[in-house]
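Yeah, one chain of the complex is gone here, protein chain that is, but the others are all in their spots.
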Amino acid sequence: MPGPGLRVTIWNEHVHEREDAHVAGLYPDGIHGALAAALAQHRPGDEVSFSTLADPDQGLGDDRLDATDVLVWWGHMAQEQVADERAERVRRRVLDGMGLVVLHSGHLAKPFTLLMGTACMLRWREGDDRCVMWAVDPGHPLAAGVPNPLIIPADEMYCEPFGIPAPDELVFVSSYSGGEVLRSGCCFRRGSGRVVYLSPGHETYPVYHQDGVRRLIANAVGWGAAPEGTRPPLDDAVWSPPGWYEA
Amino acid sequence: MPGPGLRVTIWNEHVHEREDAHVAGLYPDGIHGALAAALAQHRPGDEVSFSTLADPDQGLGDDRLDATDVLVWWGHMAQEQVADERAERVRRRVLDGMGLVVLHSGHLAKPFTLLMGTACMLRWREGDDRCVMWAVDPGHPLAAGVPNPLIIPADEMYCEPFGIPAPDELVFVSSYSGGEVLRSGCCFRRGSGRVVYLSPGHETYPVYHQDGVRRLIANAVGWGAAPEGTRPPLDDAVWSPPGWYEA
Amino acid sequence: MPGPGLRVTIWNEHVHEREDAHVAGLYPDGIHGALAAALAQHRPGDEVSFSTLADPDQGLGDDRLDATDVLVWWGHMAQEQVADERAERVRRRVLDGMGLVVLHSGHLAKPFTLLMGTACMLRWREGDDRCVMWAVDPGHPLAAGVPNPLIIPADEMYCEPFGIPAPDELVFVSSYSGGEVLRSGCCFRRGSGRVVYLSPGHETYPVYHQDGVRRLIANAVGWGAAPEGTRPPLDDAVWSPPGWYEA
Partner (left out) sequence: MPGPGLRVTIWNEHVHEREDAHVAGLYPDGIHGALAAALAQHRPGDEVSFSTLADPDQGLGDDRLDATDVLVWWGHMAQEQVADERAERVRRRVLDGMGLVVLHSGHLAKPFTLLMGTACMLRWREGDDRCVMWAVDPGHPLAAGVPNPLIIPADEMYCEPFGIPAPDELVFVSSYSGGEVLRSGCCFRRGSGRVVYLSPGHETYPVYHQDGVRRLIANAVGWGAAPEGTRPPLDDAVWSPPGWYEA
């Protein structure tokens, strides 16, 4: 796990909290505020900043992305408003080494689906399901210090078949009261960057105030950061004459 | 999916059926008989034979293994009686290209744990759990024609963390009434052979008489068979002088 | 390996052969003609048809794609002319179960990069390199009947780091006279479809007339086909009320 000092940007579309009193009551500082509190608790040395859809460049400007080691993404109803060009820029930064931690309904976020190449659809139900989240790889950094299982008293149900490529590392699988299951904690390597998908966190429940979930998100930020000395992948096809790599 | 004509050996320790009246009532022809009926139904052209722990060489003689394309394994209470030397011989045949379909409590079968290299432990409960088995990779040959989800009205509960290496192909995840989950349909490639683990089938329930389960087992046999023209891996370290591969 | 009878479409941009006398001399029936001959030799029962960039809908019309089990792709200098909308349509068909076999410079084909989500760049050299292609997984269907190693007397050099996601199945690695290496035979599962990348086949060499290469391409077509009974993945987020999956 990389040490403290990561530059973390929490991107939150920040619409539900402004338009829905119930959500505003749960997250008076915004979902981004709750996520920042999780990082402050479990990764106290990081430099955490926020950005939202309402910000200039939709909070995803080049300068901001270039200064971000790990981008945490919460989006839902307004994800389609993210400009294609901004989504593409996020994708490129991930390939160059930025971490991307995609939460809950972010499975349909443009940068995530661009990086996956697949439809990323799933079944869902907004009801009163309890979610029980199991570490299938208890030695993985994402699972360190997280109860196994992690019980989330109420969350939106998400169900397989979840249309993602096979994760490079599958860490968590969740069940719901209705008997459904989801690969709910998935790690992907793309280019020199890393992508984590974590399913918890429907806006109508206080999921991000729960300690095990907070630790999980902090773990994901730590795992998502590229190691020091990471090289970007080739961004063009490079002509390489005989002997090009000789000293 | 390879065509018909596979030489399939169903190995069953065949102890519960002889010692327990309830199991005998469920499986009057033995668990192997029910598995053979599944193959007769869904892969009618295969040559299916049986062997059991009580047979000469524990039903795992060299000649038998050499004449087997896919070995189906059901064992439980007597698995420790399988001779180490026979388990090792099964492992070697898998590396050379034989398929191995390991059912239910076979997660602790000696050939399986030898091939995995890990402890293969899990949590369990013999109760009245319903199992709901989900294809997370609905395009995989194991899932073809199997309902998604496949509901097994009663089966033993098996729960993560299941101590296996990450499967090369994860196809099914199950939930149980108690909220537990298991990676219940897992494919592994080892040497030139293939190994499938499928969790359904506690001896005290009529699981192998259920059609979706039967199709699943037939699919696993088909997937487990090596393609024609398969080469075995190196079985020794081969000294290879300069130019050894030139015509 | 699925039996004969696949509907295979060979898509060739078909520009080099019309504009360059040397290439025309090597491939008087077009590169697609040589690829079709490979399939006729090694998968005689398939229904093989051609399409090229000059055809209506760029040879990638919906009706054609819908009637294709496996699409073989050769493109290079004109790949950027493929309409985004056609590339997206190919991607969707793959997710629904169509196989896609991408050859050589097709590593930058639009449908391939869309499916991968990464940059797919590599180093290259058009010189006189010999390529030696090694099966690292000799039990894989792609390797059946192919010499190990497969020596290609002259081909364009392609070199790591190749910017793809980790293949779901890595089958071949090649070395070149200059000491470079490439993951040259890679299998990916995306949605319910399968994607194969094979590096051999620069247009200025008679690579597709070589028998081992022809067998390799036929193997890839066989592997790429979805098993009978394959279900498409979800193409939308599906609301699933309590009890939705009960009989």
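The chains carry the letters A, B and C, assigned in the order they are written, with residues numbered from 1 in each.
Definition applied: a contact is a pair of C-beta atoms (placed from the backbone, for glycine too) under 8 Å apart; a residue touches a chain by one contact, two chains touch by 3 or more.
Note that this is a predicted model, so its numbers are computed, not measured.
The omitted chain makes contact with just one of the residues C:L108, C:A166 or C:A237: C:A166.
Checked against the full complex, the candidates B:L122, B:C186, B:V207 or B:A225 give a single residue touching the omitted chain, namely B:L122. Among A:G59, A:P111, A:G178 or A:G191, only A:G191 touches the chain that is left out of the view. Screening A:G59, A:G75, A:G106 or A:P149 against the full complex identifies A:P149 as the residue touching the chain left out. Contact with the chain that does not appear here is found for just one residue of C:S174, C:S192, C:Q210 or C:T230, C:S174. What subunit C contributes to its contact with the hidden chain is residues 130, 132, 134-138, 148-149, 159-162, 166, 169-170, 173-177, 179-181, 183. Mapped onto subunit A, the interface with the missing chain covers residues 1-3, 97, 132, 137-141, 143-145, 148-149, 151, 168-169, 189, 191-194, 226-233, 245-247. Think of the hidden chain as still there; on subunit B it touches residues 91, 95, 108, 114-119, 121-125, 127, 157, 159, 161, 163, 165-166, 168, 178-180, 188-191, 233-245.
Heads up, the rule we're going with is that only the chains that are shown with their structure count from here on.
Our note on geometry: subunit A versus subunit B, Cα centroid distance of 36 Å, whole angstroms.
In this assembly, the C-alpha centroid of subunit B lies 33 Å from the C-alpha centroid of subunit C. The residues of subunit A that reach two or more other chains are 159, 161, 166, 179-180, listed in rising order.
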